[in-house]
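Apart from one protein chain that is not included, each protein chain of the complex appears where it belongs.
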Amino acid sequence: MTQTTADSPARRQRAQIKERTLRTDPWWRYPLITFIIFMAFLVYATWAIFDTSYFMAPYHAPFASPCLATSCPEGARLFGFAPFGDWYTLPPGLLILGLPAGFRFTCYYYRKAYYRGFWLSPPACAVNEPHKKYTGESRFPLILQNVHRYFFYAAIVVGLILAYDAVKALIEKPDGLGTWILIVNAILINLYSLSCHSCRHITAGRLNHFSKHPVRYRAWNVVSKLNAKHQELALVSMFSVMGADLYVRLVAKGIIAFSFA
Amino acid sequence: MSYKAKFRVWRGEGGEGKLEDFTVEVNEGEVVLDIIHRLQATQVPDLAVRWNCKAGKCGSCSMEINGRPKLGCMTRMSTFTEDETVTVTPMRTFPVIKDLVTDVSFNYKKAREIPSFTPPAEVKPGEFRMQQIDVERSQEFRKCIECFMCNNVCHVIRDHEENKSNFAGPRFLMRIAELDMHPYDVADRKDSAQEEHGLGFCNITKCCTEVCPEHIKITDNALIPMKERVVDRRYDPLVWLGNKIFKRSSSNS
């Protein structure tokens, strides 16, 4: 209300408290752990892009799938396809990695995590952020985060390809440990994609009358349940894709070589 | 059962003030607001604090306890150890009137900037027919007791006073979402959410959700869905094209 009397000097100022925060709990833990985990992931991903041992029939390292360049080994090509010609000599992972990377980069959960852990905006609740100005996602460049749903469409395709890779492995080597690692990874990746906020919006979130769209409403309920676990799925699937990728590479390099590998 | 606790309470008027130390009795089952009241009754009769219901229903007793926004009446003393000093300060984002009482008029001003519920003119009272599943989302948001702790904790205004004029705060962005999801609301709220009320400022870091005493999933259920609805309207060429071709209005199916 604006019914304050004109001469109310008392009310202009915030309480002058010098401390950046009076929190006594270890609030710095969350941003710190986030920072460490994400850094580890970035380092690994960069290494993986340039590592060439990504295929060992029937296993295909997820970071390099689908493989669309002619430099890919025969069996690694998606449906035997190589749309990029001989001219393309860079690592094939670069061609497709932008999609899952973009998906995760613009993901609402990851945004929260890196805004807190990397940009300290804010580092934790009720802890002052170090920046002088703040416009959030209201302007360029961060307004571009709004493309997230396009990455989601792409992620569905990538998720299906990973599932296809896993099924292929299952047919060719049902007793291989790698097969099952790829299967678990494919499941987690797809659950992560399905739990996406954009997915929730598309299934029925955008509607105002659930009762007129019972099927979509049911789908929305399922997605909403998954969505409540979005952070967990994001992290678990990140570890699983890293693990699966590393496993395949180690097999390809011959470092892991037991009979049911 | 009872023990002497150490309290540090911010006291002052109009911004100027400091943390003062007190030693005060605590009995079993008490909450922070009880202790503040005991201080009032025994040591500092003019210690200012807002409260009404003492049951977490009215949202009057918002304060910061050990640096975290909390309702004084719902913070049990048993959550602290007996030798811990409990620091109590007013909400930081709003100007302080006295001691723990802040001027929350910012919130009432923002409330007035959000266009009200707009039902179709031809629906008369008594004629509304809505299914439970269609009202449940908005009902969650209507649990809000207007403690304004979400607005207090949101870094967009907590750390940047200058954003206050362009940002409604989570409480009122949630109000926009509530109305936008109302089965009978016909007003268009998507463009204004972004342009006038500052939805874009929110970087979904979820502090509002963390502090909400009603456990409303503000970010997941109101702000992000609202951002997605704004994307439909402004940033998604496919939806735009679809609407052009099929001539239907988005989200008002």
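Residue numbering begins at 1 within each chain, and the chains themselves are lettered A and B in the order written.
In the analysis below, a residue touches a chain if its C-beta (ideal position, glycine included) is under 8 Å from a C-beta of that chain, and two chains touch if they have at least 3 such contacts.
The rule is simple: contacts and distances are computed from a predicted model.
Novice: Looking only at the UniProt record of the hidden chain, which name from "Peptide/nickel transport system ATP-binding protein", "Amino acid/amide ABC transporter membrane protein 2, HAAT family", "Coenzyme F420-reducing hydrogenase, delta subunit" or "Succinate dehydrogenase / fumarate reductase flavoprotein subunit" is the right one?
Specialist: In UniProt, the chain that is not shown appears as "Succinate dehydrogenase / fumarate reductase flavoprotein subunit".
Novice: Which of these, B:104, B:154, B:168 or B:207, touches the one chain of the complex that we don't see?
Specialist: Of the listed residues, the one touching the omitted chain is B:104.
Novice: Please output the residues of subunit B touching the missing chain, sorted low to high.
Specialist: Residues of subunit B in touch with the missing chain: 13, 27-31, 34, 40-41, 45-60, 74, 76, 78, 97-99, 101, 103-104, 108, 111-112, 115-117, 119, 123-126, 128-132, 135, 138-139, 142-146, 179, 182.
Definition applied: only the chains that are shown with their structure count from here on.
Novice: Can you give the whole-Å distance between the Cα centres of subunit A and subunit B?
Specialist: 30
Novice: Over in the complex, which subunit A residues touch subunit B? Could you list them?
Specialist: 1-2, 4, 9-17, 19, 21-25, 108, 111-112, 115-116, 121-122, 125-126, 128-129, 131, 133-139, 142-143, 146-149, 197-198, 200-201, 205-213, 217, 227-228
Novice: For a test of understanding, state which residues of subunit B touch subunit A in their complex under the given definition.
Specialist: Listed in rising order, the residues of subunit B that touch subunit A are 10, 12-17, 64, 66-69, 84, 87, 89-90, 92-98, 102-103, 105, 108-109, 131, 133-134, 153, 155-156, 158-160, 163, 180-183, 185, 194, 198-207, 210-211, 220, 224-225, 227-232, 234-236, 250-253.
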